[in-house]
Each structure stands twice: as structure tokens, then as C-alpha cells.
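Every protein chain of the complex appears in place save one, which is left out.
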Amino acid sequence: MSNRFGNLLCVTTFGESHGPAMGCVIDGCPPGLTLSEADFAEDLARRRTGASRHTSQRRESDTPEILSGVYQGVTTGTPIAVLIRNTDARSRDYQAIADQFRPGHADFTYQAKYGTRDPRGGGRSSARETVMRVVAGAVAKKWLQQQHGIRFESFVCQIGPHVPGVVDPQAALVNALQWPDAAQVPELEQFLDSVRKAGDSVGGSVEVRVHGVPSGWGQPVYGKLDALLASALMSINAVKGVDIGDGFASAGQYGSEHRDAIATTGFQSNHSGGVLGGISTGQVIRCRAAFKPTSSLRIPVDSISAQGEPVQVVTTGRHDPCVALRAPIICEAMTALVLMDLALAHRAQCGDVLPFQFSEQS
Amino acid sequence: MSNRFGNLLCVTTFGESHGPAMGCVIDGCPPGLTLSEADFAEDLARRRTGASRHTSQRRESDTPEILSGVYQGVTTGTPIAVLIRNTDARSRDYQAIADQFRPGHADFTYQAKYGTRDPRGGGRSSARETVMRVVAGAVAKKWLQQQHGIRFESFVCQIGPHVPGVVDPQAALVNALQWPDAAQVPELEQFLDSVRKAGDSVGGSVEVRVHGVPSGWGQPVYGKLDALLASALMSINAVKGVDIGDGFASAGQYGSEHRDAIATTGFQSNHSGGVLGGISTGQVIRCRAAFKPTSSLRIPVDSISAQGEPVQVVTTGRHDPCVALRAPIICEAMTALVLMDLALAHRAQCGDVLPFQFSEQS
Amino acid sequence: MSNRFGNLLCVTTFGESHGPAMGCVIDGCPPGLTLSEADFAEDLARRRTGASRHTSQRRESDTPEILSGVYQGVTTGTPIAVLIRNTDARSRDYQAIADQFRPGHADFTYQAKYGTRDPRGGGRSSARETVMRVVAGAVAKKWLQQQHGIRFESFVCQIGPHVPGVVDPQAALVNALQWPDAAQVPELEQFLDSVRKAGDSVGGSVEVRVHGVPSGWGQPVYGKLDALLASALMSINAVKGVDIGDGFASAGQYGSEHRDAIATTGFQSNHSGGVLGGISTGQVIRCRAAFKPTSSLRIPVDSISAQGEPVQVVTTGRHDPCVALRAPIICEAMTALVLMDLALAHRAQCGDVLPFQFSEQS
Partner (left out) sequence: MSNRFGNLLCVTTFGESHGPAMGCVIDGCPPGLTLSEADFAEDLARRRTGASRHTSQRRESDTPEILSGVYQGVTTGTPIAVLIRNTDARSRDYQAIADQFRPGHADFTYQAKYGTRDPRGGGRSSARETVMRVVAGAVAKKWLQQQHGIRFESFVCQIGPHVPGVVDPQAALVNALQWPDAAQVPELEQFLDSVRKAGDSVGGSVEVRVHGVPSGWGQPVYGKLDALLASALMSINAVKGVDIGDGFASAGQYGSEHRDAIATTGFQSNHSGGVLGGISTGQVIRCRAAFKPTSSLRIPVDSISAQGEPVQVVTTGRHDPCVALRAPIICEAMTALVLMDLALAHRAQCGDVLPFQFSEQS
């Protein structure tokens, strides 16, 4: 039951890192949406590894095949299945460590839970699974754009100790670090080179901004927009924290500072991140996810074997020195899936409620 | 659909702040657990308002009545319904603002979503709803304690600019601020008095620690323990951020620093917060939630009426200067509900997997 | 998890036959529906026992209290909780048999499942639970009527060996047997008197017809309208069979006889019962449920005690000689809940699909 996401737009994913294929089934998509494999290309490219020296050198072609749910280029309302064959899985990289628990990875916990596991490339716990989130997210983003004019931005907003001086989301699209401050990129590349050469890795954070979400989406009490976003983002590999709007900084604020005043033209600020009481305000949705540094390092670390004997683990496979660099499009995808699910839920329950209109144009 | 929480242990809550009653239905609880209204007393007292000058002066007796699911003091496996009548609802406090959108509250978004709303005390969006989370959480905590020896700790770990010098969770149980550093309490009380006198409020954070969770609980990929915790905590009123283990600090760490080494006796540190790959490691589960400052202030703020006319909002009802102070037991409750749900899910799928044993006792 | 029904319109019920109260929470109802306790009166009266000598003489006032979700007489979109206190529970009737398994009842299976049970009046397995289905069904029926002009009819269509000579659903509303052939009622009353006097009971069947359901409701493949109806009706106490349209008779038909031809004005017959491929055709929905005879008889039967010793069971409590007589409104309620749930699901996924129009008016 845990490999599906969403209620009305329900995405089920399957596949292991070094198994034959990754796949997803997207159930509940409205009929009438034009869709083809080409719609996945841009987002898959943004997620792809091997594009720069700062990401894993595993080179998957990521060629999706739509198996169902689309007829003559248009969705029919039946489940959309998409398959991507794994082509560059080098399981020999992992044979040395098949019998060890890599610290910081899910090796130990999968073994503890299931009494068995697929050790090849982390099996199901690999970040390879996120390729299907991106595929499903592309469908959601297309629908949200066409039906509601919704637009997504995402970028890396922290790499280790570094934070951007200025935030220009467009800039992030054109550099390998997905960094919103172009001027800082050379310095950060140097920093990441040094981390990689040391055999180490570093954490990072990602911000997503969504423009054009109407007011009224989200469901009290346990289906709050922000609660679902938190779950969606925290479910991404390596995420250890999630916040919305001013987020953790809110804990240090005064009420007179945090609350967003309302004028006849709309809200006057956006500390809330576009969510009040779990429902969208009509402002920009703004959320962040913090990624831990990957634990696959050339620096040795103490661990144990599956038999409980002490071992030293050194990871020589292909890994990302900073997993956050590939994460913006994954965070976008999860955010889009949440929003489309809530858009459908809102139409179900409140399909005949008139949208709120401010008395003056902002 | 959004007023229920959990899958196998499914809690549905209902009730408005100033309606006749709050209630919950707890479905899926195993049979054979001794349970009576007395089991809710301690946790309800910890959540209760009016206990000190630092919380809202609304004084609810919070007298729970078990309506079903318990026979001769023992759960039967059928749904446990609990009702608490509202007794100190002063709706007149809200009549002045029934027609206004209080900035920072859900007034605007409920109106935008539903085209109507119950304005009395915030209706369904009031923190009063959390009384039922505490009731349900008490059931989960009792079961987790009896079946698995699991023990919870929770405390306030930030109030505005203040953080504890030392962290003694026991200390938090015996002061009105739920603060884990007894020496700081007088200074913090002074700070909160000044905030309250200024008609303002302040944010805060809460930490929950869970001792005794076995390894193996949690479900990849979308039902990760940490993803469900994130959703559970973010669904609490006023929460704007959630993190696990080192959380947001992980974004600034190196991999060699973050990953927890493993010895023959167990893990050697706990940066992960007791979760790897979405599954419990067997260590202490550690998570935090950041609360925004309440927006109900005596300081006026610009807003609009339901008719779209500009108004000034001043809130004179009974409110908390720092909502985090009452939140630890609520966070505990939500954490307990997640854990019990996952305990049952683990038993369902992996009921015949032998628990992992380290080769040496730690 | 098993005490809730429906997805978008999700009803959770609780309560035991002789516990303090029965209750339900209706989550997902659209806002803006006028609703008060009076809306439940007619349907509750139709279900009520004690109205004639042919039903159990337990006399419950069935006084519902709306606890939430309605403000100033209108639904707000938040969960609607309804409570009915049990007032005529005579547990002494059951003390003699608390320690025995009544054949044909759930006593044995609840004990086998849970290792414990509430024996008073059958506890949770009692048909008393259906009072809450009727309450929830009344909400669904009101919404379906107001939004779509949908109208329900239900009647008893078999009592033991007897079937109606003519079917006039209106006639069924004005006799105690809910029988659609007025001329047969005296003979059937005599039959039921003889059954009751013999200390025995008899089975029966119920038919529901729904007028005005538009085409397009229902969801392939596992959420078919007829699959959900089957589940909904089979979940009613004592139901042993469910069919749709020509139902079981279809097994004896030829294809040239069963398929319904289509003209420019619409379908020319309705063997399908208004469902094709799990989706409504726009015709009358027609379904049936078969009820077994109640097993609570004055005629002794062999059984065992909870300790496994042989016993003779004689039931002297208040029971229905033919449980189908009270069932039409319960079947209506369950059918209404399915239809409203699917109406919302259809609006969610296909809210912008234009309804099909036949080229000519029929």
C-alpha cells in the first residue's frame, strides 16, 4: 500500500534501481489531456544524472513508453502506465557491499523490516525511484497549467554552508547546480569539486514556488495542503525537513510580524507561503525541503555485515556529491501531484462554489 | 475525507470550536486493551488551556465520554467513539468579527473554499479540534507502551528567540512553559508576560522523542515513517515546518559527519533521528515542529469584510500568546498515531519476519 | 478501517446495540445543503421497529442530534456528526445467552476474531447499526434530489415463498409489509402471523429503483457502480445475495434477449438495470438484495457455550419475523451513499465533460 501516492490522482510506482525497469501507473487523470512521451523529456533531462561532473555518472537514457490510458494522443480517463527500462545498471559496483549495511542508507532497515532485500544499487530505496515521480509530475504540471494556468519554479537554495545572495529562479534553470544566483556558481563549483575530491558529500536545500494556484484548495483537517506537501516532500529520498512559507523562521517571529494583512486588492505579504488553515490563499505557494548529504562516500566508515560481523564500508560506485542538485524537479513533481489531487478533490466537494473575488484588482 | 487520519488505525474527528461537542471515532484498535475515560485525563490536562496565565483563559472541563468499542473496561475491536461536550464556548466574543476575515487565520480560506463558514471561534479550523487528537493519541500511546514498551517525551524547544541551554525532558513536565531547562523558566515567563501585555504573540518549536520503537516500522516509498510524521505534525494548527533527526541542519552537513556508523552493538550516533529509508532503525525517534505565532492579537491589523470592504481587526477573545506551549502533548499524540498505524501495518505484511538482533548487547 | 463506507462521501459509524449511543460521521458533504434533524424523520420512521406486530417490539425513539458540520441550518463542508442515544436497550434479555453462541448470528465469529465481544443484543453486529446508515442515506438522498432530481423507490419483493402479483412501489409505502401489491397484504399478514406464532422466521427480498441518475456515473474497473452497490447491499445485516437489472436471471438468457437496443431517443429496454461496464446508462437503476431469515427463534437449536460445552439456545428477546420488512429504507440509504460518492468522483475527474444528449427526446 505504501508505493502509491494521492487519492483522486493516484500514482503507484514500482521498480528497483538495478531491476529490469522502473514504472508508474497514474490513475484518475481527467480525459481529454493531450499527452505523449515527449511531454516527459524536459523534466527527465533536468533530473538526469551524468549531465555534469557534480552528479552521479550513471547514464540512463530514461526512455519512457506509455503503455495505456492514451488513445490517439489524448488521455482517455483510464490509468496511464509508463515504463522506463533500466539500461546502465552496473550491479557489479554493488557486489562487494551486497552483504554489508552501508551506514546512512536503507540497507539495514530494509533487512530489519523484510528479512531480505535487493542489494543491487539500493534496490527499491534508490533515488532511481524518483524518475517515476518526475514522469507523473509532468502529467500533473501539464494539466495544472492547461486548466488553471499554474506555473512552477524550483531551485537549490542551500549547498552546505552556502546560501544564495540573490534569488533568480530563472537563473537556476541554466546552470548545472540549479542555483538561483549566477554570480556564485563558479565558487560553488569549486566547493563541490573539493568535496568530491575529498571523497565526501554535502547537504543542501531546495525551494519550490507555485504561481497561479486559486484560493480554496486543500482540505481540513488531516488533508491540509501543507500537510500533504510535507508528506510529499519528506517522502523524497534524503529529505530530513520540510517547511512552508516562513517555515522554521516563524518560530522566532512575533504575531504582528507574521500575519499577512488583507486589503481590498488581496493579501499584502506572504509569510504564510500561500496556505492558511491548510487551504490555499491564492498567493504563491512556497515550500522548502532540506536534503541530507549522501552517505555513499569513498571515506571508510564502520559498519557490520548481514551476519553481524564488523566491517569497513567504502563506496566506489557512482554517486552525487550533493543530492539536492538533482532534486528541484523532483520536488516540483511532488508538489504538482499534491496540487492536482487537491484540485480534483476541491472540484468534487465544492464544484459549485463560486470562486472568491477581491473587490479590486491588485 | 480529510477529517480522518491513518489507515489501519483510522481516527476520524468532528466538531466545531463553539458547536455542541467535539468527538472522534478510533477504528482499528486491537481488542483486549483496557481502556476507560481515566486514561485520557493526564494528556488532556497537559493540553488544557487556562492552567496558567500563558495560555488562553477558555476553561473547558474536557470531560470525555466513551460511546462505543469498550465493554467491561476492555476494547472489543469495534470503533471507539469519544465525545466531549463544549461547555465554555463564548460565541459573543466572535460576533463582532463574524463578518471579517482575521488575517493569519483560516477565515478567508474557508470562505473561499466553501462559500460559507461557521465563524464562531474559528469553527472547525480552531485549535479546539486538537483535543480529539490528544484523546486518540492516548489510546495509541497506551497500546504502544503495553505491546512494545514505547515511551514518549515532548517539550518546547524554542520560544521566539529563546532556545534551551540544557535539555531535560523531565523538567518540561513540571513547568507551565513545558520548557526543558528549568533555570530559564523565570526569564521566559517575563518574556511571555511582556509579549502578552503588548497584545502580541510569539512563535515556538516543539520536539518529540520516542524511546523503544523497534527497527522495521515504516513503509517505502510514500508511506515512509518520516513522511507520515511530517504530514501528522504539519496537520496541527499553526505548524509551518517539520524536521526529523538533524533535520534542516543536515543541509549544512558533510556526509562523513551525518551518516551514523554501525557497530556490533548497534548504531554509534543518531543524526538520522531514528529513520533510514523511511523505516525505523530501532533508535530514538526524534522530530520537531515549528509553530507560527498566533494571529489573534489586540494590535489592530488591516483586513476586509466578507463583502470585500476594508476593516480593522482587533481580537479581544481568549488566546494563547505562544501556541507552542500547549502543543507538546498534541505532537506526541500525532506521533503516537503514526507509530501505532505503522506497527499494525508492519504486523500485517511482515508478521512472520524475525526481528533483527545485533550480535552484541549495547 | 472497516467501519467506514465511501471515499469522497465517507461515512463512519459507531455504536453497539445496547451501548450508550449509535452515531455516524459524514465527511465530504458539499457545503450549502440545508439540513436539520427533521430531515431524518421520515426515513427513520420507515425503518423503525415496533410499528406493527410484524417487526421487533423494541421501541427506540431514534432522536438524532446533529453535533457538527451544520451552521445556521446549512452544511458547511466540514464533517456532519449525528448521535442517537439508545433508550430501550433491555440487556437482561440477553444475559441468559451472553455465554452462548447463537447459531446463525455473529456471536461465534466475533469471539473467534477478537477473542472477546459485547454480547448485549449482538453488540456491534446488531441490525441496530443500520439506523446510522439511514441517517447518512437521508443526507445523500437530499443532495441527490436537489442537485440532480434523483428519486428513490424501494419495496419488499419476496417474503418466503411469496412474490408480488403486481408491482406498485407507491403501494408499498402505505402498508406495514412494504409490499407493492396491496391485494396480497392480508394473506401475507396471515402468513407472517403463522410464522411468528410458530416461533420461526422467514427470509425475503428487497428491490430498489433509482430514477434520474444521469449517464456516466461509476468507475471502471474495481470501482464499478454495480460493484459498489453489491458491496453496499451485501454489507447490510442478513443479506446473502445481490443482483442488478435482470441479475441472476441473466444466467439463463440469450444475448439477443438481454442486450438493450439503442434508438435515437435512448435505450429501448432495461435488462441491464441501468449499468453497463460499471457506469450508469441514464436509465432507472434497479437492484435487489436477498435477506436470510433471522436466526433468533423460540424454536430451540443446538449450539455450544464460549467454553465449548453443548447447550440448547432459545431466543426470547424482541425480534423481527422477517427482517426484510424493515430493510427497504436501509437498502435505499446504501444505494444513495454509493450514488452520491460516485457523483462526487465523477465531478472530480470529469467535471468538464459535457453530458451526453440523445439526438431526440424520448
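By written order: A, B and C. Residues from 1 in each chain.
Simple rule for what comes next: contacts are C-beta pairs under 8 Å (C-beta built on N, C-alpha and C of every residue); 3 or more make two chains touch, one makes a residue touch a chain.
Values in this document were obtained by computation on a predicted structure and should not be read as measured data.
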| item | value |
| --- | --- |
| Displayed chains contacted by the hidden chain, counting the whole assembly | A, B, C |
| Per the touch definition above, residue among C:Leu44, C:Leu188, C:Leu276 or C:Ile330 touching the missing chain | C:Leu276 |
| Residue among C:Gly104, C:Gly137, C:Pro164 or C:Pro180 that touches the chain left out of view | C:Gly104 |
| Where the unshown chain meets chain C, residue by residue | 1-5, 7, 13, 101, 103-106, 108-115, 124-125, 129, 158, 160-161, 195, 200-205, 215-224, 226-235, 237, 239-248, 250-264, 268, 271-273, 275-282, 290-297, 299, 301-304, 307-310, 324, 345-346, 350, 353-359 |
| Residues in chain A touching the chain absent from view | 1-4, 7-8, 10, 12-16, 19-21, 23, 25, 27-28, 31-32, 65, 67-69, 71, 74, 76-81, 83, 113-118, 120, 123-124 |
| For chain B, residues in touch with the removed chain | 7-8, 28-32, 77-78, 220, 344-345, 347-353 |
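We take it that only the chains that are shown with their structure count from here on.
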| item | value |
| --- | --- |
| Cα-superposition angle relating the copies chain C and chain A, to nearest 5° | 180 |
| Most distant chain from chain B by Cα centroid | C |
| Chain B and chain C: spacing of chain centres that average the CA atoms, whole Å | 39 |
| Geometric centre distance via CA averages, chain C-chain A, whole Å | 45 |
| Gap in Å, rounded to a whole number, between the CA centres of chain B and chain A | 26 |
| Set of chain B residues in contact with two or more other chains | 1-4, 7, 13, 113-115, 124 |
